[in-house]
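With one protein chain removed, the remaining protein chains of the complex are shown where they sit.
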Amino acid sequence: MGSTDAPSTTYQLLDLYRAMRRVRETEERLAALFADGEIPGFIHLAIGQEAVSVGIAAALDEHDTLASNHRGHGHAIAKGLDLDRFFLELFGRRDGHCRGRGGSMHVADLSMGMLGANGIVGAGLPIAVGSALAHKLRGTGHIAAVFFGDGALGEGVVHESFNLAQLWKLPVLFVCENNGWSEFTETARLIATDPQRMAAAYQMRTCKVDGNDVVAVAAAARTEVAQVRAGEGPCLIECQTKRVRGHFEGDPQKYRDAGDIAVAAHDDPLLRCEAQLIAVGTAQRTIDEIKTETKIRVDAAVANARAGAQPAPLDAFADVYSPEREPVS
Amino acid sequence: MGSTDAPSTTYQLLDLYRAMRRVRETEERLAALFADGEIPGFIHLAIGQEAVSVGIAAALDEHDTLASNHRGHGHAIAKGLDLDRFFLELFGRRDGHCRGRGGSMHVADLSMGMLGANGIVGAGLPIAVGSALAHKLRGTGHIAAVFFGDGALGEGVVHESFNLAQLWKLPVLFVCENNGWSEFTETARLIATDPQRMAAAYQMRTCKVDGNDVVAVAAAARTEVAQVRAGEGPCLIECQTKRVRGHFEGDPQKYRDAGDIAVAAHDDPLLRCEAQLIAVGTAQRTIDEIKTETKIRVDAAVANARAGAQPAPLDAFADVYSPEREPVS
Amino acid sequence: MTEVRFGGAINRALSDALTADSRVILLGEDVAQPGGPFGVTRGLFDKFGPERVRDTPISEAALAGVAVGAALTGLRPIIEIMFMDFVTLIMDALVNQAAKVRFMFGGQTSVPMMVRMPHGGGINAGPQHSQCLEAWLAHVPGLKVVCPATVADAYGLTRAAVVDDDPVIVIEHKALYAAKGELPDPPTATPIGRARIAREGRDVTVVSYGGMVPVALAAAADLARAGVESEVIDLLSLQPWDEASVLASVAKTHRLIICHEAVEAFGVGAEVAARVADAGFDELDGPIVRVGAPFMPPPFAKALEDWYRPDAAKIVAAVKKAIS
Partner (left out) sequence: MTEVRFGGAINRALSDALTADSRVILLGEDVAQPGGPFGVTRGLFDKFGPERVRDTPISEAALAGVAVGAALTGLRPIIEIMFMDFVTLIMDALVNQAAKVRFMFGGQTSVPMMVRMPHGGGINAGPQHSQCLEAWLAHVPGLKVVCPATVADAYGLTRAAVVDDDPVIVIEHKALYAAKGELPDPPTATPIGRARIAREGRDVTVVSYGGMVPVALAAAADLARAGVESEVIDLLSLQPWDEASVLASVAKTHRLIICHEAVEAFGVGAEVAARVADAGFDELDGPIVRVGAPFMPPPFAKALEDWYRPDAAKIVAAVKKAIS
């Protein structure tokens, strides 16, 4: 997804659209698979929030590292994770990214710099800060990014991480995906500050962007990533977005106004991107082709995952610790 | 120590001076006792910082609650703790406030609203927030206060506490005793924000005061405590002060400029208060009498503590859990 | 007797506790308006109002510290930690504050707080949402730890925990929430520290707690068909635990098995085994065998999780080993 030019060319906009479509198609399929009982566990979908993961990832290089959270499918896929292994993991199969041991909340691919989804709210931030420290000390030229929700501002370790990153001027991009909700409670009822004020407290660079406009997110990310990469210290990007579905699949959302859900569903980043494409002269047929291709790709990944082998307990035993090495003196 | 009038009258100023003198005399004695091997453990003195504990405590009522930290002798004594039991505790005697189980870092007297010194940096803040919640729900009319150092801003739970207090508009007074040091490291090398910016992030009322001027501290505390008590929500008072001695007794302070120590020692809040007293017409003799009285009082407390009985292990066993009660249905 | 679900029994106990004592308050993430992530606190917000039943930010560490401060200032807070896996975030408030305050302040005060937390697997929630970490808490002087297995004790231990003057951790197995059982009318508190003989038997003692008790009973039924009579002990309390009842049973059966869902190594079973290998040594006619999860994090995949969690077959095998 690496890109340094403006995403305003049709070609680049199509790339962004294709990536969002891939995330959306994946998550809609996951919703159906969960409803059918084919996929177990907790599934947190980011439907309606695709522009954030895709727009940010578009500004990252392959070897930039990325820490994610519980709502991480989009982050993983936008970072370039293989769809086959992704679905194998969600199905709990042997050849999944994590050999079926992690599932939705722990998808990771270190070879793509993806340091893992994370089931602990806030835990990704210090991991990203540590990764950024390693980039800096090793002189890799890479940066670390981390996605977290608005609710994560409740966690102390998030604040400790802001301080460390700013204190040490580390190359880390904090991406707050502000969807207004913390599980079943509106974040406004839980947090007496906001990302902008927090960044100001640490005199950290920050910006706020319409998180449902992939062009806006990608543009902001490109600008900020360049600064972070240049050694200007950390930056916090706040992306305002909306959660379309429940906190997790199976959540009947009794706590939420039907109107709020409708508004969220209506402000669809994919539809907005389609309109942008049409406006710059893309044929509807091109868009439809992407939809079809994506569907075919996801169909294939699902079929492959369904047929995947089950993991074996003894293989799991082998990975609790690393293989033994000779002690040195 | 409760007081609602201005501390500008000679009478009130003498009260403040007397309280500071008591803290100072106590801590100077502790330094000597530690050096002589009479008192074991970690002893963190607040010499030079007496105006903070005394000025704040002067604005609190007896039943207001107070959470403290590792540098808590002044907080405890200013809140009114009995000197005999205090020294008994520091000596590890049976009749100390904590029966010799806590020592310097855990002095507490619940009957005076003193919820304890605390050996865990930052841990006092949520305790004060919880205490304030209880005051609010029970309608006691009391407030909770907590002392913490500048270094404590590194701890996540401090930030979680700010959020909760402001979110729930609790009657809690956060007192940051900013002495510029975190153990052996200047806090400026550790913290990329400051108390004022943090309070701003939560839109919490805040003020900054010369922490070596007891009149200034007491005046600010009186104003802010009144607002907190009136239900206006939490407030953060930052008191700028200086640590005269090492982080703990026995610390040779190799990491610190001799000049910095001299400057700290020179800006003595007791000397400043003496000058203020003289300026409003107090006789030097009155001041000398307070010194003598205080010395006599501390002598007595030390003698009493030296003669105190040793604690018995079996008594300690009895207090791991509360006495059993009948289960209810 | 009324038939209710395990989660419903806890809900009733919380409601009764809030009714009985105005000092009781309930705090946690999504416990108020949404009624709790597992629905256990449903209706309490409407009944007791926003002052006493509160949703909290995602700030577990402060939440636990707040409970300590509130308990020291005249309230009796109940807090919920959404998954026991997040107890990692409140260890300081629990261990360095709540557990020690009474002791280290010389017995001046108590800390009457209670912490509810679900543990265990069975819903494919993966490595960070399925752990059983109770052994940590049982190692901490000043904390009490209980873990109900039945509907009656879910009610009874919850009530007992709220009226207890010390910090009590109530561990609820999340796979039990939907289980149905009988609640006495009126329901009563279950004393902390006393075990229950869930099934009498003369051949072998099987000690267990929480979600593993029904599994142990199923194993006992299997074994009975093979002529082996197991005495199944439901510990109920892990700290303090009922050593006398376990020793008395071993004095009768001379064989001991301990099973729990937590990782076997350094788990609660180790302490039970160690005490019996000391105080009950002369009564033992065979090795003490433990059944617990293998030494790995709880895996996600169904195939792996099913294998990971101890089942009746594993208990049967352990009993056979112990009596052979």
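Read from first to last, the chains carry the letters A, B and C; within each, the first residue is number 1.
As a working rule, contacts are C-beta pairs under 8 Å (C-beta built on N, C-alpha and C of every residue); 3 or more make two chains touch, one makes a residue touch a chain.
A quick note: this is a predicted structure, and the numbers were derived from the prediction, not measured.
Listed residues B:93, B:136, B:222 or B:272: the one in touch with the omitted chain is B:93.
When the omitted chain is restored, the residue from C:40, C:70, C:160 or C:273 that touches it is C:273. Checked against the full complex, the one of B:54, B:67 or B:121 touching the unshown chain is B:121.
The chain not shown here is touched by just one of A:16, A:57, A:90 or A:157, and that residue is A:157. Mapped onto chain A, the interface with the missing chain covers residues 65, 67, 96-102, 106, 108-111, 115-116, 118-120, 123, 125-135, 137-138, 140, 144, 156-157, 160-161, 163-164, 167, 316, 318-323, 325, 327-329. Where chain B meets the chain that is not shown, the touching residues are 40-42, 92-93, 98, 100-106, 118-122, 151-156, 182-185, 189-191, 254-255, 310-311, 313, 316-317, 320. Contact between chain C and the unshown chain involves residues 85-89, 91-92, 94-96, 99-100, 103-104, 126-128, 133, 135-136, 138-139, 141-142, 239, 262-263, 265-271, 273-274, 276-279, 281-282, 284, 286-290, 295-297, 299-300.
The working rule: only the chains that are shown with their structure count from here on.
Taking each chain's centre as the mean of its C-alpha atoms, chain A lies 36 Å from chain C. Work out the mean CA point of chain B and of chain C, and you get 40 Å between them.
Among the residues of chain B, those touching two or more other chains are numbered 156-157, 160, 163, 167. Among the residues of chain C, those in touch with two or more other chains are 56-57, 59, 61-62.
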